[in-house]
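Left out: one protein chain. Kept in place: all the others.
Here is subunit A:
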Amino acid sequence: MRLIIRDRPEQAAQYIAAYIVERINAFKPSEDRPFVLGLPTGSSPVPVYQELIAAYQRGAISFQHVVTFNMDEYVGLPREHPESYHSFMWKSFFSHVNVPPKNVNILNGNAKRLDEECRAYEARIQALGGIELFLGGVGSDGHIAFNEPGSSLVSRTRVKTLAYETRIANARFFGRNFDAVPRMALTVGVQTIMDAREVVIIATGATKARAIQQAVEGGLSHMCTLSCLQIHPRSMVVVDEDATLDLTVKTVKYFTGVERTLIQQDEMPTTPVEVPSSCWGEPMEGELTPDSMSSRIDSPKSRLTVRSATFPFAHN
């Protein structure tokens, strides 16, 4: 895991946006070989979207050949409801950039067969060769997507009942009416995120400090699902100063030191694609070894078949 620390939340967002732009451009996506990007909702990612939009507007990036998969969506909330994640994504990102509508994937919380919708979602991800980069946020209890404490760390896309605390927290978006908050959501699983070739997390503000502490310094635990990144071969957590409040000084110094070393080593620290993967951690198994861009070009599908066989489809 890499931990990138910036003074201010907007600097953290700028770092991630620049990183994603670099990654997509280096990938040279095409109609036949799109860049598959996982996307979150929530308040922390908003500045990242704003930076990506700014990059699009100045011509630094095109999303023409980017396919997106969103993490989650409420069950039973109309798609055009202002609090649906469809609406959030439309307002925060899709309406401002050139992602073609056919490339956008968001779970349908109004599907007749919700389990079928989840299965099909996983299948679509696999058909596209897996997710290249999953951008995520984190809840104050350390949850990633709607994988709240206690979620299986090998879970797949599925229906989840929302925790009482989450519904209370989200009531502010539903006119402070607790009963209006949906009770269930569809969400990608922890394993769905783990299968992405790279995971980038943004966490800003003091309310996230406890979650970051658990995920970075604590052990691997379903009580903080973000901690799963400890066994991901290529993950990066980008935080502002406030989100480091519960980390030890030693931890902060260690990670800032690592970054400083990298900057000295490489003129381009924002392109870890060029840097050997061992810098970020040991790969879990040979199949998952992050590699140079060139080796990925050949048949990404076959590699993914092997990966998914490693983690059978699971419900928790």
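In this text, a contact is a pair of C-beta atoms (placed from the backbone, for glycine too) under 8 Å apart; a residue touches a chain by one contact, two chains touch by 3 or more; residues count from 1.
Criterion: contacts and distances are computed from a predicted model.
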{"item": "Chain not present in the shown complex, as UniProt names it (candidates \"Small ribosomal subunit protein mS33\", \"N-acetylglucosamine-6-phosphate deacetylase\", \"Signal peptidase complex catalytic subunit SEC11\" or \"Trafficking protein particle complex subunit\")", "value": "\"N-acetylglucosamine-6-phosphate deacetylase\""}
{"item": "Residue touching the undisplayed chain, where the options are A:Gly76, A:Pro100 or A:Gly257", "value": "A:Pro100"}
{"item": "Full-complex contact with the absent chain, from A:His86, A:His143 or A:Arg197", "value": "A:His86"}
{"item": "On subunit A, residues whose C-beta touches the chain left out of the figure", "value": "79-80, 86-87, 90-91, 94-96, 98, 100-102, 104, 106"}
